[in-house]
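Let's turn to subunit A:
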Amino acid sequence: MVNEKVILVENLTKKFEDFTAVDHISFDVHKGEIFGFLGANGAGKTTAMRMLSGLSMPTSGKAMVAGFDVYRENEKIKRNIGYMSQKFSLYEDLTVRENIRFYAGIYGKSSHFIKEKTELVLDELHLTAEGDKLVKSLPLGWKQKLAFSVAIFHEPRIVFLDEPTGGVDPVTRREFWHMIYEAAASGITVFVTTHYMDEAEYCDRVSIMVDGRIDALDTPQQLKKTFAAISMDEVFLKLARKATRAGD
Partner candidate 1 sequence: MTAVKINNVVKTYGKKKEVTALSDISFSVSKGELFGIIGPDGAGKTSLFRILTTLLLADKGGATVDGFDIVKDYKAIRQRVGYMPGRFSLYQDLSVKENLDFFATIFNTSVEENYELIKDIYSQIEPFKDRKAGKLSGGMKQKLALSCALIHSPSVLFLDEPTTGVDAVSRKEFWEMLKRLKEQGITILVSTPYMDEASMCDRVALIQSGRILSINTPKGIVETFGKKLLAVKSNDMLRLLHDLKQCEEVQDAYPFGEYHHAVMKSDGRQELNNYLLKKGYGFELRETEANIEDCFMQLMKE
Partner candidate 2 sequence: MKQFFAFVRKEFYHIFRDRRTMFILLAMPVVQIIIFGFALTNEVKNSKIAIWDQSKDVATASLITQLEASRYFEVEQSINTAKEIESIFQKGEVKLAVILPPHFDEDLRHFNKAQVQLIADASDPNVANTLTNYASAIIIDYQNRITDERKLPYTITTEMRMLYNPELKGAYNFVPGVMAMVLLLVCTMMTAITIVREKETGTMEVMLVSPANPLKIVIAKAVPYFLLSAVNIITILLLSVFVLDVPVNGSLVLLVGESLLFTLVSLALGLLISTKAGSQQTALFISLVGLLLPTVMLSGFMFPIENMPLPLRTVSNIVPARWYYSIVKSVMIKGIGLHAVWKETLILSGMLIFFLGLAIKNFKTRLA
């Protein structure tokens, strides 16, 4: 199947008492796609991501992730996705190898698989010599790249990236995106949020959330055309300025 849908969302809604954090959103994401999930602070991105990764129960609507239902099969979803955020990623007081083994172990990978793939990953990251160093001794950019490798180590079908490149220097940021491209080329679907609008251009398709709803969803080129804008930054500002509710 070429256009296999790995994420399928219909009218997904999450209410906290009288506050509707996510308001009837619908979209789908194809296999191997890089899907940019943008929105101002408080637009509902985090809540939506939590529902899709099986951490939070929706109030209503439908969502299938990696072929599993978010209501009934959230444990199965968790086995088939990877997750990485700027804030929580690796254990600073464990070595690079220990981190990899720990995370891979969580997903029940055989020690043979872990051993072989660890060397492969370290080689790709040019980290073989640093394998037994504590993660906290690595520069931030390397940590983020390592965290991404760890998030896809168990070969998930989808990886969720929550602002993965915040504060990273421009060169490392591009190296990071190169890794994302390669992961997508290998068939992993990438679901990513970012505050860097130039990164939105790297996505195959971009959705922009405003006040809990998805106000725009298309390829970056088409969005720019629709909103008569020269950059994604402009598209984003045009949409997000309409927001009425306060964020966070």
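The set was built so that all candidates are chains of the complex that A comes from, given by their letters.
The rule is short, and it goes like this: a contact is a pair of C-beta atoms (placed from the backbone, for glycine too) under 8 Å apart; a residue touches a chain by one contact, two chains touch by 3 or more; residues count from 1.
None of these values were measured; they are calculated from a predicted model.
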What candidate from 1 or 2 touches subunit A in the complex under consideration?
1
Per the touch rule, the subunit A residues reaching candidate 1 in their complex are 39-42, 139-141, 166-172, 174, 177-178, 181-182, 185, 195-198, 201-202, 220-221, 231-233, 236-237, 240-241, 243, 246-248
